[in-house]
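All protein chains but one are shown in place.
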Amino acid sequence: MADLCLLGTTPLPHRLRRRGSLASLVGDEVIGVVVFPGSNCELDVQWALQALGAETEIVWHRDTDLSGIDAVVLPGGFAHGDYLRTGAIARFSPVMTSVAEMAAAGRPVVGICNGFQILCEARLLGGALIANRDLSFICRPVEIEVVDSGTVLTAAVEPGTVLTLPLNSYEGQFTDPAEDVRIVARYVADVNGSQGRAAAVANAGGNVVGIMPHPERSSEEILGSADGRVLLEGLVAATERMTV
Amino acid sequence: MKTDLAPEQDGITEGPPTPTDDGPAPIHRLLGLTDGEFARIVEILDREPSAAELAMYSVMWSEHCSYKSSRAHLGRFPTEAPWVVVGPGENAGVIDLGDGWLAAFRIESHNHPSYVEPYQGAATGVGGILRDVFTMGARPVALWDQIRFGPLDQPKNRYLFSGVVSGIAGYGNAVGVPTVGGEVDFEECYTGNPLVNVMCLGILRSDQLVLGTAGEPGNVAVLLGAATGRDGIGGASVLASASFDEESGAKRPSVQVGDPFEEKKLIEACLELYDRDLVAGVQDLGAAGLSCALSEPAARAGVGMDVDLDTVGVREPQMTAPELLMSESQERMMAFVAPGNVEAVLAVAAKWEIAASVVGTVTEGRTLRVRHNGQVVAELPAASLTDEAPRYDRPLGEPAWMEDLWSNKWKHVAQPALATTLLQLLDDPSIASAAWAYEQYDHMLFLGTIVGPGNDGTLLRIKGTDKAVAVSTDGNGRLCLLDPRRGGARLVYEAALNVAMTGAEPRAVVDNLNFGNPEKPDVMWQFRQTIEGISEACEALGIPVVGGNVSFYNETDGTDIYPTPVVGLVGLVEPYPVPPPRLDRCREGMDLWLAGPADAIGLAGSAFEKVTFGHVGGRPTAPDATMAKAAIGFARRLVADHLSPALHDISDGGLAVAVAEMAIASAVGVVVDYADWRHLLSEDPHRFVFATDPEHRTSVEDAAAAAGIPLARLGSFGGNEIIFSRGGAKAVVDLATATETYRSALPRRLG
Amino acid sequence: MKVTVHIERRAVIADPEGAMIARSLADLGYDEVTAVRTGRTLHLEVEGDDVESVEKRVIDMCDRLLANPVIEDYRVEVDQ
Partner (left out) sequence: MKVTVHIERRAVIADPEGAMIARSLADLGYDEVTAVRTGRTLHLEVEGDDVESVEKRVIDMCDRLLANPVIEDYRVEVDQ
């Protein structure tokens, strides 16, 4: 159990496609966690999902074959250094074609933080994320109110529920000139200037969701809050539903 | 192959020699080498050095790389303990955490570069300390920054402070290593010379330990990472060692730019190399660049090396041999690889999209031979750059002004208005909440931070085990000015107590010695005294110093900074406490206790005297090893037995500030009974306050008695005011006001 | 060939950096500055000798990668 991997050792490509799960409480659905060069939250997401009994698999950004994977998470970090625009270069990684196919097929596709930015650049979600209004990196817990229960991430949450999740971003201000935005959760206070105080948005089908704060960072009491767990549980359940 | 060892003039980028009455100054002086050092080089080589050789000696023999003024004193540190795996001398110290787990850690300064360009200076400081840690085979899991500036009412200091914080955030966040703690401090003496220190800790399995050795003859040197440009040329010997003056603007082009993305890939690639056992040794490229990365591993292994500079990937055309050898371009590592593994190493590099090139071969004998454009440009004994670097036993002596400082005691004629004083202290930028800085840092990545910034020590769990590593970093220039020996010792005790208050046992120390000009006997005396103090405290606690860094020449126009050692102390707790103690866990109805000497009334060097009267004088209270150990033991017991959910040591601002910080963090008021107002503002050592449920009173008293530490119940938590009460008299501060003052002090000043 | 790509944020999209710079300028006493917008420039070295075809390729690069049409406009300038 004391695997260095649990501390945050590299998702080595040569180790890729190794699966791990703490307990097979659920079926054999697999949630893929995509790693781009510069990603850094992949093992945290994996840890939090595995704690819920989910089976996960680290997927390298050059992989194109996602067979056997039922849902994907694009984790936080700084894919390709956030150079040019955050998410702009990652969008062209080979894996993204398969991710787009999964999204089109109605499979759960969740982007957290940098993953959200990548989904926007890949046009799997509308809008874009620009620098926070106050031009500073914000790393602290914030309150968000879930306003839409019809997505793969929020299916288990009553609308109106307020969750405390850590934010950790510089380019966290959501903006979308299209205006027909499907906001899934809003910041209770306006922390970064996001349009409609959007903290999470979804596509029309509700299967592609981008969320700025990190559910995996609030998945255990010892981390200060376990509020994120209900979101990850929703994802696990949605993955299960899809594959039944 | 033609040999050309004749001295050449080209390639020395420092411009033409300054003419003097006797003609041009010799190049070695422009490179920072003394005439004596030059003579020594000629003696070693038995001839005049070539330009490339001169470049190598100049960077390797600089103060920054050779520790020529300090080495004589660093030997004083205790360095041994059963759990030490690697002590001083390698890139990072390594200790055993049990069950095959090791921790590697080190602290570094980037003071001068951060003054020249705060964002890039701090960013590359982070990059450098990370490399020192992952060079050892460890995954870097956390950073701590200790940063010091002049007062924020000067725009330049605000610029430096915000630039440095952005640089640490910009690099640390993007490279994917959380910055989980540190220190922010402001004093007049840092105005022209800010201090930017960063500590990094990494975790590894014992079979992954890698050393900075070239290994056996036949091994191949593979340069990994970024291309080499003319970055920081002269930086090692000029930027890092020369003092500031009006001319520093002229040295500006040698600013280095950090690329955290490249470093992130380099970390992952190196960890994969270690994991697959593909390297014999690794050395990072920092100050002194290739010169260091070639000579140190060769010297450590007692071998030589043949190197071809034409194979080095460059960012700019027409770089000369001296430039290539001196360049401080960031994000580069040198791996020493058995010939059979070279292909696999190059494949790993390709996978992570980093450049890699074979630049040399390890040879029998001890000669480092460097070729460029088909010619041998340097041929010298590898160890002459390292082991034979000059050492100076510089003169030292107690400054005449120490007695004056000590006798310059502030005469306290009356009790201050406590409410006003508390608010003044909470508003002091050195005491106020540092959230403005640490909320710009990712401090949560890896889900390990179970006690994070805003508390005394950091506690990092190792997931999948019940071990947690505790770290505290502490510095205090004012205290060390007033008594460098007592100050040095008190920093160790303070850090140890902070670590103990997370439940952990202190295990080892790294130190960063930021001092003024070592050519002054006063400064050397401060330096020696500090080392003495740190050593004494470490010996008393039975913990070794496993690494560190020295930064001299922190002076502006001839005025030295306060002697400012920074201590980083690492401890271990197993099993870690669940829930862990945190400042924000005080609750209505809990008792407030004080542990430690009851007669603490010393005010010399306190924030109170500085903030209220602008006074810095008198002699700070001496530490007491017995009391220090009792406090450490008692704090650990309180945590292990779950007697206290919140503990806080008494340091800057004294008991008054400590208690206020607990109340603010927990959003609950507190009533404190006191007998002598000086107890509230003294910063005398080995004291801490803590909260408990009233049901634990007897257990707490028994534990204190067993630990042999004085204990007093000061009051209790509740209400929404901070109240200091003696007899019928009360000083009352509204909790909301205190909170607002404490939290807004930095943002308000920074606009 | 040297090609410069000017990337500007669309007017309807917030420009926090521009706003911050305007504020700082006012703080420093330059209150004649009434607005600031920020843009980016990319200086490309491109092999090729036909201006028109180079320009076309760079426009293509902008559409695909260099600019994000949701929030940005761009302009390509071939310097030759």
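Letters A, B and C mark the chains in the order given here, with residues in each chain numbered from 1 onward.
Keep in mind that, in the parts below, contacts are C-beta pairs under 8 Å (C-beta built on N, C-alpha and C of every residue); 3 or more make two chains touch, one makes a residue touch a chain.
Quantities reported herein were computed from a predicted structural model and do not represent experimental measurements.
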item: Candidates B:His28, B:Arg230 or B:Arg507 - the one touching the absent chain; value: B:Arg230
item: Options B:Phe161, B:Phe261, B:Trp410 or B:Phe634, residue touching the unrepresented chain; value: B:Phe261
item: Interface residues of chain C (partner: the chain not displayed); value: 6, 8, 18, 21, 24-25, 28, 30, 32-48, 54, 57, 60-61, 64-66
item: Residues from chain A at the interface with the omitted partner, ascending; value: 80-81, 83-84, 89, 92
item: Touch list for chain B against the chain that is not drawn; value: 116-117, 120, 226, 229-231, 252-253, 255-257, 259, 261-262, 315-316, 329, 353
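Keep in mind that, in the parts below, only the chains that are shown with their structure count from here on.
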item: Intercentroid distance (Cα basis), chain C paired with chain A, Å; value: 30
item: Distance between the centres, which are taken as Cα means, of chain B and chain A, whole angstrom; value: 35
item: Centroid spacing, where centroids are CA-atom means, of chain B and chain C in whole angstrom; value: 40
